[in-house]
Each structure stands twice: as structure tokens, then as C-alpha cells.
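Note that one protein chain is taken out, while the other chains of the complex remain in position.
Each chain gets a letter, A and B, in the order it is written, and its residues are counted from 1.
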Amino acid sequence: MSFNKLFIILNTGRTIRQGMFMESDGKWSKKYFDEVAYIEMNPEDVKTLGNPSKVKVSTNRGSVVLPVRVNDRVRKGSAFIPMGPCASLLVDHETDGTGIPYLKSTKAIVEPTDEPLTTLQDFLKILEAKVVDIPITDLETKPGEKRVVENVSCPFCGDVCDYLRIEVEGARIVRNVGGCAISISKFLNYNKHRILKPYIRDGNRFIEVSLEKAIDMAAEILANAKYPLIYGLSSTCVEAIEVATEIAEVTHGVIDNTSVVCHGPTMLALQEVGAVTATFGPMLHLADLVIFWGCNPREAHMNHISRIVMPRGRFVEGRKARKVVIVDVRKTVTADMADLFIQVEPGRDVELLRALRMAIKDLEIEVPVVAGVPREKIIELAEMLRTARYGVLFFGMGLTQSEARFRAIEEAMKLVQELNEWTKFVLLPMRGHYNVNGANQVLLWNTGYPYAVDFARGFPRMIVGVTSTPDLLANGDVDAALIIASDPAAHFPRKAVEHLSKIPVIVVDAKWSLTTAFADIVIPAGMVGIECEGTVYRMDGVPIYMKKILDPPPGILCDKDVLEMLLKKVKELKKVSS
Amino acid sequence: MTEILIKNGIVFDPLNNIRGEVMDIAVKDGKIVDPSEIDLSKAIVIDAKNKVVMAGGIDIHSHIAGPKVNIGRLMRPEDHYLTNKPHALPYRRAETGLTVPNVFRIGYGYARLGYTFVVEPATPPIKTRHTHHELNSIPIIDKAAYVLVDSNWITLDLIAKNDRDLLATYFAWLLYTTKTYALKLVDPGSDFAWVYKGRGIDIDEQIPFYNLTPRDIIKSIAEASQLLNIPHKVHIHCNRLGYPGNYITTLKTMNLSSSITKLSPSYILHVTHVQFTGYKGDSWATLESGGEDIARELNRNPDVTLDLGQVIPGRPATTMTADAPFEFVLYHLTRWKWYSTDTEVDSAAGIVPYRYRKKSYVNTIQWVIGLEIALLANDPWRVFITTDHPNAGTFLDYPKIFSWLVSRKAREDIMKEMNQRALKRSALPSIDKEYTLYDIAVMTRAAPAKLLGLEKVKGHLGIGADADIAIYDINPFEVDISKNYEAVIKAFSRAWLVIKSGEIVVKDYEVVNTVYGKTYYVKPEIPEDLEKELVKILEPKFKEYYTISLENFVIKEHEIKKPAEMMIRTALRR
Partner (left out) sequence: MSFVLKLKSIPKVLTDLRNVSPDKFAGKKIEEIRNLKILEGGVPTTLDTVFDTDGPTSAPTDVKTIEITIENSLDKLCFIGYKMSGGKIVIKGGVGNFVGYKMRGGTITVHGDTRNYLGAKMVNGVIEVFGNAGHRVGCKLQGEKPGKGMKGGTIIIHGNAGADVGWGMAGGTIVVEGSVGNFVGADMVGGVVVVKGGSGIYPGLGMVGGRIVIGGEVRAIVPSFYLDSITPSLRVRGITFQKPFATFIGDAIVFGKGMLQISYEDNKHILELYKDILEEVKS
């Protein structure tokens, strides 16, 4: 046994398999856990450690023992853990006043170990979960009449592909034509690990109750709370989010959505400088230069490239007429298709973006190398940007979750604004959840702010670093939580999740998430886009009305109806019924 | 339903030719009825003695909903700080924002002004579902939206094909599919040029790629609207908006009406926020008002209407328009925040925060233009009061405009604080015209109702009209509004009482009830053969151009909270 220790920079992110197993087998399955509980390292680093099969990964926030996967795509000195419970135990909850924790570029120590691998049960124990025995159930689906539904919209990622052909036999979905691997997994397994009854917690187990009883108790929790938090909402329809907003207003609480930990920084940057953007159409028809910066669409937005980059547009001849540039810290699978791959030093995107801005403005760059990229290469890239006919910059969590947070996005937005002095150039955030954009939009028209909106004083306020969920939870500033269609326990830093074990928590969801282990009340809901209708906003702001293909399971309502019942009850308790 | 009797109010109702008469107005089942139909034992009786009673105000052009309004909110958090008003549940939700307010402030704000019908003037087809979400959420007022058509690729293809009937059929389909009210042209053709090449164009310049000029586009769309017989024909934001010298383009655009064959009643074209396209001079330094020339053309040409886009000096604004190339120009002047979006194959839009300063030469000229046009126009039925909210100012400042129109003293007082060099080069200081409250009622009630083709039910207080009523605490028999213009500002800033669809929504100057108004949209009839022909062309084009499927593009009736559908008999035959 070697006693080598390595100091590494830890990154987190999505993978296809994590996404697929989350949908097919569920968050409580071994398959899912195996897909989020590993560390990917560079072969040289693994060799330095003496080729261990498992390692202990420690940060200033915690440590876990994970199996090692060797991958030469990972940069030497860096490591990758898929987003999920294991990564969450390691990352720093500190948000630098921006609402988003340190989810990337975490300093960690990796060492070989004899300790056993961290299991899901360990994870729940560390976080003091309220319930560890979850009554996982699948919805029984009877075969029956064959039907084909055309132009179905996919409720998975922000691309909201709306051309799927779904084949149904009775209550079974048997085929998804047009969807990506994750989409297929989501549709075909829609019946798996479903919450089929309302539950309340009794000690460390759940007991079934009627919907009315669950709503009554949930309303009581919210009405009695001094400062409740309503969180999630990016995987439901805008009609439901609008009701949730009113609940927050009536209870003088906080409403927040998952953008706080993904593209929240994009919103903050927009508040500072604006942006130049476009919907998919002009990109498809005009773009001759496409940059993916800190995003990995081939794993997270799988149809994105085949929809926008590969096909022929009205004024551009398809892929061969488009230059594709990838900027990332690691050579992702998306980078394999690039005409140019630029590997930036982790956490140094701001410097590179800034140098590009300087090059475009013909300002002298005094240093020979910026963020690991030679000055000459930067000037060359700047020239490529300037001379494009219609350039597009897609960016993802590689930028938003970097240490620089919204300032990295601000740089990107300024770069694109300034490029418009020379040519047409637009940028677009690669939004994750299918309706996270819609969640921002609803809050904006109701409250003027996109997320982290507080109603303590009876009017909306957004103060990042104060009213943002990771800050509120990590500092223990709220006294109840309503979690809708989201899984903060799987994705939030440890200290934030720990607070969920100390306050009453209501979960409204279609499937058993890890957050249900922290719930006092669990209310089932139908799945938007499969069992429930409603509007969602694509990442470029195009609103799409989702169809329903099947009826929700008996006795189960859609999010909107559940929330309306809850709102009505809360209003009664708060004595503000009209 | 509530029965209400408003007693002894001083009524201004131009559509019924009532000029400040003391009379009673009765309300039953959401409509105005003869007072004899009211059961006094259960009716609410309102003593409106010494108060002005008018129909609810109608705003034909105010950016209140849709993607760019929402991005305006996102982009300007500083606009919301210090503008908050806590909720008073269950009657009133929380309000925030000044130039880009939340939906509640928009609804309540208009209600407190005594306005009950507002039109969002620019929605890109592909994002109109979003516009409807916001319209659905705006309380109290009735609403409608104009759909953007001038840079739409399918529109351009059909114009290039020179098939007038098919173009009209496409618009009929588009209006109904997007649940909108009228056709909107913004800097015609320029958004195509902007998305394609990053620049805007003038009325007789050729659009890149297409062998067309904006003049062709305006003409074709105006002709199509005649065929369609829709109540509000074309709503035009002229080319070269925001550029010195653009008043010529405006005059050319107004002049186009003479080349359109009139098949349908009402005006042929409406030129919107004309202040922004009323600039004489060849640079910002030599800028002068083109107001006199535009007013002269308006007086000469009975087929054209205008709204002002009046600048409110000394107050913040947020410029937002589908005129993306103009916003790019403005960004160079402000160098702060700039948002721009290329919206599919429909349109584009831009947003830039701005502040009009009293001491600024340019801003003073801008302020002058709107007022010159309003005051030099002979016919108040064809001039509408707008600020192009929030572009030249917020709708909340309309009462200031009323005061400048009814009182020369009001103008003189503010002119003392404005840029004197600019005033010296303007005609405004020498204009002594003063409008009356009756004229204000024309410009804000009767005429807009007529322009929208809603004069049967909106904009007046005759029997059978919708019971949308505003009562203002001012007695024109006692107050000389020409001298005491502050009284006008005070009274019209906060209506004393407002009734919407027969329900009291504002009482003692404050909102007391959150109700929701209707969304108006048109459904022009299409002959079956034309519809078939359209589908044949539309399906492949849509598939080629758009990145959503045609089926999911269609907005269904159930997506509108309170739909008010208007069937239109068209002149389309084949």
C-alpha cells in the first residue's frame, strides 16, 4: 500500500448514465448510486497513487470513499465526480454572496484507503436523514389499446424537443422516436419508483394518509412557519409555478428555483450588463461559428447538436459550413467533434474571456500566456470570432459554477456585445431542467426577479447571498420547506442538506427523490409532459404547451392542482381568503 | 351581479356627445343600463357630485407583457428597489417596479389611473404564448396584443410571391393562431436585415436577400389588412426610428395611405410613437423638431392616425422595442446595459435603460415633438396619448401629459427647466392651444375605442356599453384647469373610484379588488379553398424555418384566461 497523497481540483457535472439511471431505476437504486459514486482521474495521477481501486477523497467539508475510474480525458491534477450525493458531501457551501456554492474547482486530497466504500446508507446517516426506509413502488401499467401521439414535447432538458413520436399501449409507453437516450429512458420508465400515495412521517417511517389530510398538515406547517422556503419548480409547468409564487407571497416566505445552483449566475450577469441572444432559428439558419464553452451537450443536451449545428440552415450549408470551437477544462466527448479545442486552466475562464475582449479591442496583452493559452492563439481565436458571419456562444455550468460565478458570465456577455461591433454574435445559456427558464420567467412577471425571491415584508425582494436557498439552508435561516419537483438533498452541499433534517419538510413530486428521506409530508403528483399538461419555456425562451399522453395514476393530481389545494388551505389558515 | 348607480357626476362621453353634463349612470350585470332598470333597494349608490365621470381609459400602445418586458424586469433589478408596495391580501397583491413593473403594478397602476383597456403592441409570433401568460396574469384591465409580421420570413416570401390573397389568409391564420388583435410593423423589414446582416434600413432601401423594400412590405400588409377587414388595420413603427432626419421617412410612410385601396371602414394606417420618428436635422447636434411637418401631413391626410410616444423629462425609462437595430445604436450612447435577441424567423428585439434629462438638448427636442404634434393636430380623434411605455416614460405619468395639453401654463412652467437652446429652435413656446377635458376624454376614451373598432362596447357610457367607468375627484366648473393644472395631475393620477365590468375595483383612490379582464383577439373568416392553399405552403415552410413544430405553435383558446373572440367577416374570396 502506497501512502501517496494527491492534491487535486475536483469538478462535478452531469453524465449521460447518471441521467439515464436517474430516470430508469431511480435515485434510490444501486445502479444510480454506482453512476454517481465514483471518481474519474487521469491515468498518471492514478499511477502516482499506486493504482488503487478505491480512494478516500477529502475536502474541508467532508470525505467519502469512492471507486476509481481511470480516464485520460481528465486533466492531470484534476478529478471528476458526477453531480449527486457524493459530490455534495465534498463541495463547499460557501456562496461568496452569489447564492451558488463552490460546485466546481473544489480543492481536495485523494489518497488510497482500506476504508469501505461510501454507500447510500452512509450518505443518509451522515446527513441525518429522517427516514431511511422508503416505500418505493412502481406504477402498474396494464397493456391495452395501441396509440401513437405525435409532436410530443420532452420533459427532460432545456432543449424541450417537441417532435417526439410516442407510442402507447394501454398505460404503457413502449416507444419514443426522436428522443435522446435520456428522453427514452424517461418516457419508457415513467411508471418506475413512483410516489403513489400521500404519506406523512411517523418516527422514521412513512404512513399512508388521504390527500386531504396531507394537504391540511402541509398547509399548517406553511402557515405556522415564520419564514418558509419554497424550492424546486424547474421540473413543473409555469401554471403550477404561478400558484407556488402566490403561496410564498401569502406565507411571507421565500420562493426559489433550481437556477440558483445552475444558471443563477447567468441571471445575475444579465442584471449587470444585459445580453445578446437569439432563439434556435437564427442559429440554425445563419450560424457559421459555434462555440461551446464549459458545456457538454453530447452528454447533457443530447439532441442539441443534431438540431442546431449539424443540419443545413436556410443560409448556411450544415455542419461543414460551420466552425465548431470547444472551450473546456477537460476534453469532453463534445470536444471530439470540434474543429478547435481550447483547454483552459480550471477556474481561469475569466482571464481567457478578458484576453479575448482585449484582443478584439486591439488592446495590448502584456502577459505571454493567459489561463494556459498562449497569447498568439488568443489573438488568432479573436480574429476567428470577429470574422464570423453569425457566431453563437453556448455556455454551461463550466462557466456558471466556476469560482468567478456571474463575473465569468458577465465577461462572456460583454465579449459577445462587443463582437457585435464587428459582426453578428449571440450567446445562449444551456439551461438544464426543461422548465428552469419558465421558473425564472414566472417569477419575473410576478415579482420582478428571476429567483431567490423573498416576501418577508409583503413585497418581493431578491438579495443573493441572503435570500438564495443554499445560503438560507446552510445558515439555518428558514424554519420550514416545501420542495416541489426537485431534489436538493442530492445536489446541495452537505451543510445545506443537514438543515432539512432539522425543519419540517414537505415534498411534492412524482418520483421518490433522495429529498423524500428528509420529508415529513410527501404528496404525489402527475408528471408534466406525460400525465399533465402545462407550458414550459425552452432554454431560448420559446414557450411550448406540453401535451399529456396518459392520465395520472388514480387519485393523483397534477402539481398545479396540488398547489392550488394547498394555497386555498394556507389562505384559510392565514385568514386571507377572498 | 352588482347593481350600481352613480349619481350626479359630471359626465364626459364624446361618443354620445355628452360634454360635461350632470347626470346619473347606472350599472347592472357588467353593463351600462338605463337608471330605471336599477333596483335601488339593493344597488350601491355612489355620490359623484362635483366629480368627473368618464368611461374607462384605453391605451392603444403600451409594452405591458411579453418576452421583452420580462427581460426588462430581469435586466433592471435596480428599477424595483424602493418602488415596492406591500400586498393587502386578499384584495391586492404585492407591487414592484417603476419602468418595468410586475404584472400586479401594471394592472393596479392602470386601474388607479382609471384605465381599463390596454394593448401590448408587439409580440413575436413564436413567443406570443409567453405574452398571453403575462396578459393572463395582469389584473383588472382588459387587454389585447398586436402581432409582429413585417420581418417574418413567411410574410416576406408571400410578399415576394405577390399573392395578396394568400398573404391575407396567412395573416388571418396567424392572428387567430396567436390570439392577437392586429398586425404590427416595426421598422418594417429591418429585423430581417438585422438578423441577417446586423443593420437597419430606410423605407426605400432594399432588404438583403429579398428583392423588396420596406415600402413594399407596408403596402402589402396594409392591403392585406383591408382584405381582412380587421378593426385596427396596421400599426406601424416607422423605419429609421431614432435617427436624425427620420421625419422624412415618417412623412413618406403616412403618405403611403393614398396608395392603398380602401375596402374596409376606419383609418388605413396608424403611425405609432411618432415622436421617435419626428426628427429633423442631419445629426444629434443639429436636431430639430419635425412636429410641425408631421402635424400638417396628419391634418391633410384623413386616413392616418398617430400616437405620441411623449417623452417624460426627468424620469427614468426603459427603452424596449422590436426595433433591434435602434437599440444597438442607443447602447452606443448609454454604454451600460444592452439586451438584444433575434427571435426565430419572426423578429428581433432590444432593451436599453435610459433617462430623459430636462437640460439635455436632444431630450428637450424629443419632448417638444410630441407636444407640437398633439397641439397642432386639428382632429383630436386621430391623435392618441402614449409614452410608448416604458420607452419615453411610464404610463403612470400620463396625467403630466394631460396637464401639458390642457394648460399652456403647465408647458411654460416646465419649459423653464428645460434646455433653452432647444426651445429657441422649436415652435412649441409660441403655441397657445389648450385642450379641454372633453378633448382628453376623446383622446383617451372615445377615439381609442373607435380606432380599435370597439366603440360599440368600450370607450363610452351609453346604454349597452361595458361598465368600465372612472370617476375623478375634480370639478371643472370650479377649477380653471388652464391655470390650476396641478389639480389635473392630482385628480387624474389617482381615480377616486373605478368600476371594471360592473365591479368596483378602485375605491377612495386605492385598489380594493383583484379581478381579471378579458383578452381580445380576432378570428377573420377564411374561405376553405384559400385555407387549403395556405396549409399546402405553410406546412413545409414552417418545418423548414421554425425550430418548433407547427402543432405546438398554435395557441389554444383554453390557454387564454378570459377569451373575447371577435369573428371578422373578410373580403377574401377566390
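The rule is short, and it goes like this: contacts are C-beta pairs under 8 Å (C-beta built on N, C-alpha and C of every residue); 3 or more make two chains touch, one makes a residue touch a chain.
All values reported here derive from a predicted model rather than from experimental measurement.
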Tell me which of A:111, A:169, A:272 or A:561 is the one touching the absent chain. A:272
Given that one chain is not shown, which residue among A:134, A:344 or A:464 touches it? A:464
Of A:434, A:455, A:518 or A:537, the one touching the omitted chain in the full complex: A:455
Which residue from A:251, A:279, A:417 or A:469 sits in contact with the chain not drawn here? A:251
For a quick check of understanding: of B:14, B:35 or B:77, which residue touches the chain that isn't displayed? B:77
Could you list which residues of subunit A touch the chain missing from the display? 95-98, 225-227, 251-253, 268, 271-272, 347-348, 350-351, 354-355, 357-358, 361, 363-370, 403-404, 407, 414, 455-458, 462-466, 472, 475-479
Which parts of subunit B face the unshown chain closely enough to count as touching? 75-78, 81, 336
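Operating definition for what follows: only the chains that are shown with their structure count from here on.
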Nearest whole angstrom, what separates the Cα centre of subunit A from the Cα centre of subunit B? 40
Complex contacts: residues of subunit B adjacent to subunit A: 65, 67, 69-71, 73-77, 79-80, 84-87, 89-91, 93-97, 100-104, 126-127, 129-130, 133-134, 137, 153, 195-198, 209, 328, 331, 336-345, 351-352, 514, 544-549, 551-552, 555-556, 559
Over in the complex, which subunit A residues touch subunit B? Could you list them? 150-151, 153, 162-163, 238, 242, 246, 249-250, 267, 270-282, 284-286, 307-308, 314-315, 417, 420, 423-424, 426, 440-442, 444-450, 455, 457-462, 535, 537-538, 541-545, 571, 574, 576-578
